[in-house]
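Every protein chain except one is present and positioned as in the full complex.
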Amino acid sequence: MSESSAKERKLRNPIVGHIRALAKGFKYLVEPNRMTLDYPAETMKLPPNYRGFFTVDDKKCIGCSMCEMICPPQAITMIPRVQVQSGQTVPEGAGQGKKTKRPVVNWGRCIYCYFCFDICPVDAFVPSGVHDLAFYNDKDYRPSYEEYLKPPEEPYKNSKKVVSRPDLKRGVGYEPAP
Amino acid sequence: MNADELKTALEAEGAKVTYDQKRKVFDVFVQDPSRIKQVARKMLELGLDHVVSVTGVDYPDRIEVIWHASSYSVDSLEGLVVALRTPISKGPPRQAYDPRTRTYGPARPPLPVDSLTDVWPSALFLEREAHEMFGIEFRGHPDLRPILLSDDFYGKWPLRKDFTYDKSELKVA
Amino acid sequence: MGIIPLIIWLIEDLLYVIIFPGLVTVMVLAIIIIYIERKIAGKVQMRFGPLWVSKRIGGALQSVADLLRFSFQSFIVPEGADRLAFILAPGLMFAFSMIPLIFVPVGPYYSLLFPAGLTVLLSVALILVTPIYAIVIGWSSDNKFSFVGSLREAFLLMSYEIPFIFSVLSMVIFYRTLNYIDAVASQYRFLPGIILNPVAAVVMLIVMIRTTGRFPFDITEADSELVMGLFTEYSALFFGVGMATPYVELYVYSLIFSLLFLGGWWPAPLYSPGPIMGLILPGLVVVVKAFIVMTILVFLRSVYPRYRLDQAVRSGWGYVMGLSALAVVISILEVIFL
Partner (left out) sequence: MSERVYNIEEAPNIDVSGDRYIMLQIGPSHPGSGHMRIKVWLDGDIVVKVDPDIGFVHRTSEWLSERREFIKAIPIVERIMLPDTIHANLSYITTLERLLGLEAPPRAQYLRTLAAEINRITSHLYGIGIFGIFLGSSTVYMWAFGDREPFIDLMEMLTGARITYSYIIPGGVRWDMPKGFKERAEKVLEYMEKRLKDYDDIWVKNPVVQSRCVNVGVIDKTNAIRLGVVGPNLRASGVYYDTRKHDPYAAYQNVDFEVPTFKNGDAYDRLLIRVEEIKQSMKIIKQVLKDMPEGKIIDEGTYKQLNPVMKKVYDERARVMFPAFYNHMRPQPGEATGRVEAGRGEIFFYLRSDGGKYPYRFRWVTPSFRNLPFFTHVAVGYRLADLPAIYGSVDYFPPEADR
């Protein structure tokens, strides 16, 4: 048994301990290092690979239903394109079978795992860079195809955009986004 | 003690031992459920001192109970997870849902097998879980109350393959 | 004494009690000190602290908002509770935490009711009444957590009050008076009490932390063990009053501390006529000193976790008791040799 010798702990003298704890607290009191973000006055600019809300590129999509199949929470539904193009009685690409279908995401179910992104054989999904969005009613969670094609509108548009950077003093510092 | 020695030692107890290095499966199959306690004692003696998991697998003709044991104290065994496996005969299948009585017929009794908690106390909660999920009655277990599921789930044995539910059964809180 | 001077005297006293250094000041100070406590914790914990209510002045109105919120919530009396005691106890506890203020003069002319009397003795006696209502609260709530909380309060009450009395006693021995004004005058002649008898000051500070439930002695309210301790079943304004009571107690204790140990209204002249030099200035000095003491004590929240009950009780009967006895000895020696 490769038993390494167990470590012996060192206890600190209580008086020294009290003094050092108080001193450390006082140090942080007089020179505070704030690490929090004044949300929503400041909001983060998300990195390009951030897994937030997303849309689908209508031109690239071939309607293969792979995303619907892999979606773990079954948030994606394929809807026939007939419903998509309102006003047109004869759908574009009619008679081409599967290609007439398009995915629509139920945001109430989506878990942002991006499996749909990765299974897509034509790389048709587009991330939008928005993540802090909530809806007021149940219907908004289930957009129609037109609504889904538009990238969601970012809340707090007038806020200061910041990006995080490692900071030796505070852990995460925030600096204005380039 | 290495895997081969362990294999010989356990085969001497009358168990069928297979070892698959690649899939990390060390399987000790005991055909006779009444002998598992003896085999388990032997395993404890050889240094497999705690249980990692207790579970059942529901096959069409039988339910297999598996104790996965491993070792903290014998260095050469620490890389092994030894599955002690025994089949128990299956009770009656679950009947179809009857909407009039809102039941699946009479409650099915749990299937008895010896509890190994006196060999491995670490199996206490794991056997409780296997009991409520598979309906395996561990004889000699000190405390077989349901643990994860609510009390009204008792007798349904949800991880058996014949477990189904009717939508009218779902309660909306 | 004629009837008219008596009435004037009484009105004056009432003003003292209600406005300064009494009720109004206490409430304002409690609101400020709660805000400061949160801000200090925010600073140490690398975050903002209260911010959203009145953002321009740094969230200073947060405590007022909390008070308003408590005022408009509904009050629920649990079914098994002792109704009368349950409703009365928080109010009485709050009132009794204020009453010692009558005997705590914050200036030479704030000598209420007993101009030359035993103010130290009376204030110390009255200040120890408050925890009894805490026990009543815990008992009347019909909740196991409140009950355990009140038992803890009782244990702590026993273990801290004797060191407190000893600590005050040592200063009384040294000043040879039971009157705050004479005690302050005595410090004018010598040095502030904290230099003369630092042991007594330390004991008093520890007792203050423990009585008012500051960390690391937040034992009766230990939220991870006892939900909210005594106030588990309370809601609305009664809960707010219960939460404010320790701050009132803290204020009273800090006043006593600054009178006994920090030289009272020291930079101001001891006896000086006139409303500014005689009333306002000394009063302000004492309250500011008390406020500084309070700030130091609420700062401890951001440094310490809490002790266990048995550790607190054991140190109360052990170390703190020994220290307080030592303080008495020091005072006696000083009286003999100085």
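Think of it as A, B and C in the order they're written, each chain with its own count starting at 1.
Just so we're on the same page, contacts are C-beta pairs under 8 Å (C-beta built on N, C-alpha and C of every residue); 3 or more make two chains touch, one makes a residue touch a chain.
Predicted model only: the values in this text are computed from it and were never measured.
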Neighbouring shown chains of the undisplayed chain, as defined at the top: A, B, C
Option touching the unshown chain, where C:235, C:272 or C:311 are the choices: C:311
Residues in subunit C touching the chain absent from view: 41, 44-47, 144-145, 148, 215-216, 218-219, 222-225, 227, 301-311
Where the missing chain touches subunit A, by residue: 1-4, 6-9, 11-12, 14, 17-18, 20-21, 23-25, 35-36, 47, 49-51, 66, 69-70, 72-73, 111-115, 117-123, 164-169, 171-172
Residues belonging to subunit B that touch the chain removed from view: 22-25, 49-53, 55, 57-58, 66, 68, 72-73, 75, 78-79, 81, 83, 120-126, 129, 133, 142-143, 146-150, 158-159
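Basically, only the chains that are shown with their structure count from here on.
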Where subunit B and subunit C are represented by their mean Cα positions, the distance between them in whole Å: 62
Geometric centre distance via CA averages, subunit C-subunit A, whole Å: 50
Residues of subunit C whose C-beta touches two or more other chains: none
Residues within subunit A bordering two or more other chains: none
Of subunit C, residues touching subunit A in the complex: 40, 43-48, 51, 299, 302-304
Interface residues, subunit A side, partner subunit C - complex: 21-22, 24-26, 28-29, 32-36, 38, 170
